[in-house]
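Encoded as structure tokens, here's the structure I'll be asking about.
The complex appears here minus one protein chain, its other protein chains still in place.
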Amino acid sequence: MVRFWRELIKGVVISNPVFALVLGLCPTLAVSTSLDNALGMTAGVLFVLLGSNIIISLIRKAVPNIVRIPVFIVVIATFVTVINLLFHAYVPSLYESLGIYLPLIVVNCIVLGRAEAFASKNPISSSIADAIGITIGFALALIIISFFRALLGTGNISVLGRNLFSFPGLTKDPIVLFILPSGAFLVIALLLALFRWTGVMKE
Amino acid sequence: MSRFITIFVSLAVINNFILVRFLGLCSFFGVSKKLSDALSMGLAVTLVMVVAAVVTWLINHSVLIPFGVEYMNIIIFILVIASLVQMVELYIKRTNMTLYNAFGIYLPLITVNCAVLGITLINASENYSIAESIVAALGGGVGYAIVLIIMSGIREKLELTDPPKSMRGLPVAFLTAMLLGLAFFGFGGMV
Partner (left out) sequence: MKLSTSRFYPIILLTIVVFLSVVLIIATNTITQGRIQDQQAQQIQGMLKKMFPDMDKYTLQNEIYTLYATDQARIGYAFLATGKGYGGDISILIGLENETTVKAISIISQSETPGLGDRITGSSFLNQFDGVSIDSVKLKRNGGQIDAITGSTISSSAVVNAVRITALEKVQALSATSK
């Protein structure tokens, strides 16, 4: 059990996939325009990562080295297709706004990276912990980035169609730069620099 | 003809793969440190994108759509790309060792490059014809290569500067990408 929590916390902080390892950038930057998108992407990644980590950990001893990567890709792509169909059927608006970034979870370095580096070498329980930890770390990064982009770029923070709060002044004249694609680069640059400056993360 | 130009310009600059769609970012920051690397990577990605666009179009229109199993496209496309990259790698290794030495190490990276899977999915969802798909892949690849090359040129110069300690490396690279993105934003409305 101790091991479970250790793996989980490791994924969230020390090897945070986005800030520390700088992995999985495409979805992080592309869908961070609103908190809803960030949460939807997190749900997608959690489903795929959890599923693929469990299956790969289960079959890790049966898979010969030569077909390792193809097997991993098939497993991951299966889960991505399943979540894609589920989103299309049950949350169509989210499916629309995530667009091609939902199927692109297949090539998300985080997912394949965890399969290769962790699940293929570890038992199920720690693979589950690893998947949850990594997803929380990913979600944290995504939520922080989209919080700043939505707040500064639109002046409003809303979740699931409900407006949590508006920043007076910004609603009328938002700093459009932040919601533009360039704003994503700006926010992640400043956050990375901040983390290094405060010493939370090493260079 | 004008339709092809529209698709090309739109994918190459207006909706640039790296700066606007954020496709292929992992390799973008990894290989944009040296100009020569950026050139090889840009060419390799463009090549694979065009070949992948043709092959996935053929599969999509001769198998997936006739049998009504378009929902299988993600898994089929990624397998096609993975085997394609493997074949290109083998072919180059057998025929041209100099080319292999220049490209070889990037090829495995291309399998998991979002730009390649991205273009095949875009082609499928936009319902492009085979010619349009090729033009779209070329546009996407050229846009990718251009930004990669510009970026590596800037980063070579950045190496000589002395930014604050916490900004060194990636943060400053992200800021550069932001400025490039703003510059490319000016291309909007061209088509």
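Every chain is named by a letter (A and B) in the order it is written, and numbering of its residues begins at 1.
Convention: a contact is a pair of C-beta atoms (placed from the backbone, for glycine too) under 8 Å apart; a residue touches a chain by one contact, two chains touch by 3 or more.
All figures in this text were calculated on a predicted structure; none of them were measured in a lab.
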Based on the whole complex, identify which of A:Val12, A:Val48 or A:Val75 touches the chain you can't see.
A:Val75
Of B:Ser10, B:Thr46 or B:Ser166, the residue that touches the missing chain is B:Ser10
So that we can see where the missing chain sits, which residues of chain A does it touch?
33, 59, 62-64, 66-67, 70-71, 74-75, 77-78, 81-82, 85-86, 88-90, 92, 96, 153-154, 174, 176, 179-180
Residues of chain B touching the missing chain are 10, 14-15, 71-72, 75, 188-189, 191
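Here is the rule we use: only the chains that are shown with their structure count from here on.
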Can you work out the whole-Å distance between the CA centroids of chain A and chain B?
21
Which residues of chain A touch chain B in their complex?
22-26, 29-30, 69-70, 73-74, 77-78, 80-81, 84-85, 100, 103-104, 106-109, 112, 177, 180-186, 188-190, 192-194, 196-197, 203
Which of the residues in chain B come into contact with chain A in the complex?
19-26, 29, 71-72, 74-75, 78-79, 82, 111-114, 117-118, 121-122, 125, 164-175, 177-179, 181-182, 185
